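Before anything else, here's the structure in question.
With one protein chain withheld, the remaining protein chains of the complex are depicted in position.
For reference, chains read A, B and C in written order, and residue numbers begin at 1 within each chain.
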Amino acid sequence: MAVQPAMPRSWRRETKPHKFCPGCGHGIALRVLGQAIDQLNIQDRMVFGCDIGCSLLAWDFFNVDTVQTHHGRTTPVIVGLKRARPELVCVAYMGDGGGYAIGAQHLVSAAMRNDRITVILINNTQYAMTGGQMAPTTLPGQKTETSPYGRDPDMTGHPTQGPEMVATITPESAYVARGTISRPKQLHKMVTRALENQIAGRGFSFVEILATCPTNWRTNAKNTWKFIEETMPTHFKVGELKVPEAFQAAAGGEGARADG
Amino acid sequence: MADFEYQQKELKRGTFTLFPGLCKGCGLCIEKCPKKCLGWSETLGVYGMPAIEPINKEDCISCGVCSTVCPDCAILVERYGKEEKKKKEEH
Amino acid sequence: MAKLAKIMIAGEGGQGIQAVAEILAEAAYEEGKHVLYIPNFGVEQRGGVSVAFLQIGDEPIGSPKFEIADIIVALSERAVGRTRQYVGAPTVFVYDTMVATGKVELPTGAAKVLAIPGVETAKKELHPRVFNVMIMGAVIEATKVVSPENAKKAIEKRLGYKFEQDPKLRELNYRAIERGMELVGEVLRGGQG
Partner (left out) sequence: MSEKPITGEKRVFMTGNEVVAWAAVAAQAEIMYGYPITPQNEIMHYWTRLAPKFNKTFLQTEDELSAGFTTIGGVLAGKKTFTATAGPGTVLMQEPLAMAEMMRLPVVVVVMQRGGPSTATVIYSQQEVTLTTFGGNGEGFRIVYSTATHQDLFDYTIKAFNIAWKYRMPTFVLGDGYQAKMREPLTMYDPEERGVELVKPEPYVGLPGMPGEERPPGHYRNTYNTEEELNEVVNDHVKAYEQIQNELPEHDEFGTENADLVVVAHGVVARATKQAVEALRAEGLNIGYFRPITLRPMPDQALRAMADRTKKILVVESAQGQLARLLKESLYGKTVEIVPLFRPGVGVTPEEVMARSRELVA
């Protein structure tokens, strides 16, 4: 048999190469998710919901039942599904615009209700699919198509602290973390925990993932890494924000810390 | 299901496999390589951009970082097992 | 349409308008009549005039909305104002003597305009709490849409659990119906209007 690429079993090979741009962080985030699906053996009882925005390009990404929804509305679709079929493992996958702007009320409400779903949110600091407009996560001074002179926090606010917000409004049984595609191993642990927390029926699970967007950042590979590893973490602290006790006990008191 | 074409190289500590049909030439791996042993290849990737290949074969330690940061699963790094290692040393 | 009674009861929130309308509707339904009851129009569910629209007849009821009521009972100044547009030639318009007629113009063109001392009678002879039941008695006398017996049964169904605890309450409510009927009977016979 020919040598095979190391794709997760749950990836749908027929749709590869996937539709994301060169250097896009979605590919790594979705590989990590695919590996977690394989490891937890949940491919046949999973529903993957993706949003509008670049995340929609994942509509046929996995060999997993998938629903592509409206902008920001993946959360309620997945909430409705999970409520109807609690035995399924339900993931809402979206971008920062979908999660923190147009769908913010759904994220907040699902988190407050402690809905047993997993929300994975890709933070690449702007609306990528629509051509690089300012997002809730755009950094102060960052130039986008709708902040051509740089984001002015005085006029347009500071970057949304999503996991911090979710951690504040969820009960102790929720899992909340911020990972980055530049640390796939740590990210893998976070995504796995976010799924495990749902499977255990404990509570809402949320992982924000810092992700690259060389196309809209207009960066070469070197500056892409620089932006995600040096610039973004000055505003977005990577690490776990809320870890239910069950995980802490299992790990002998050690969580996947910021440097994990 | 069709197989992906690949180019395989035997390096000091393991094999390096590139699937040009998956490589979009983003170069993230080149920048991330701790030993700076990757570079642009003559082979074109899926979007007609140059794919990558090991250029400093001697320095590669088969750490696999390039494959973990590849958004497209275009790189496969497999370290030799004990047996294979021995064979290589004997040659 | 001949036997259809179109009834409108209006008052202030807390006067128990809807409870009366509901009991009447239930009583008529139990009698096998066709009934259509609408509790309120408008956003005025809080702080506005409480209005009950009730139609009771022998045939299936068509339009829920009517132009002219057969009987209107208005229990406050605002209620008089609110119900005026539903007054026409066949209307018997009943208002409480507590309504300050100086503050609000009574309707003209009704078949009859009657004042009954409901609030006063309830307070003096019975209990303020059964004022609305007395009004129900008044409506029954004016419209004959249900028999007093069935009205009592409907009250029993609704408040029976309270009567169990305090049988005096039952008697009080029954007396209120009868007294309400008398009040209207008196003014009708008195030929006012």
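Throughout what follows, a contact is a pair of C-beta atoms (placed from the backbone, for glycine too) under 8 Å apart; a residue touches a chain by one contact, two chains touch by 3 or more.
The shown structure was predicted, so the numbers you read here are calculated from the model rather than taken from an experiment.
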item	value
Omitted chain - touching chains that are shown	A, C
Contact with the hidden chain (one of A:D44, A:D152, A:E172 or A:E230)	A:D44
Residue, one of C:G13, C:P39 or C:P148, that touches the chain absent here	C:P39
Touching residues (missing chain, whole complex) on subunit A	10, 12, 43-45, 47, 52, 56, 59-60, 62-70, 73, 76-85, 87-88, 105-106, 108-109
Touching residues (missing chain, whole complex) on subunit C	1, 22, 25-26, 29, 34-43, 45, 61-67
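The rule is simple: only the chains that are shown with their structure count from here on.
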item	value
Topology of the chain contact graph, where touching chains are joined (line, ring, star, complete, other)	other
Far-end chain from subunit B, centres as C-alpha averages	C
Of subunit A, residues touching subunit B in the complex	2-7, 11, 13-14, 16-18, 20-28, 31, 181-182, 184-185, 212, 214, 220-222, 224-225
Complex interface listing, subunit B residues touching subunit A	1, 3-4, 6, 8, 17, 19, 21-22, 24-28, 30-32, 46-47, 49, 67-74, 76
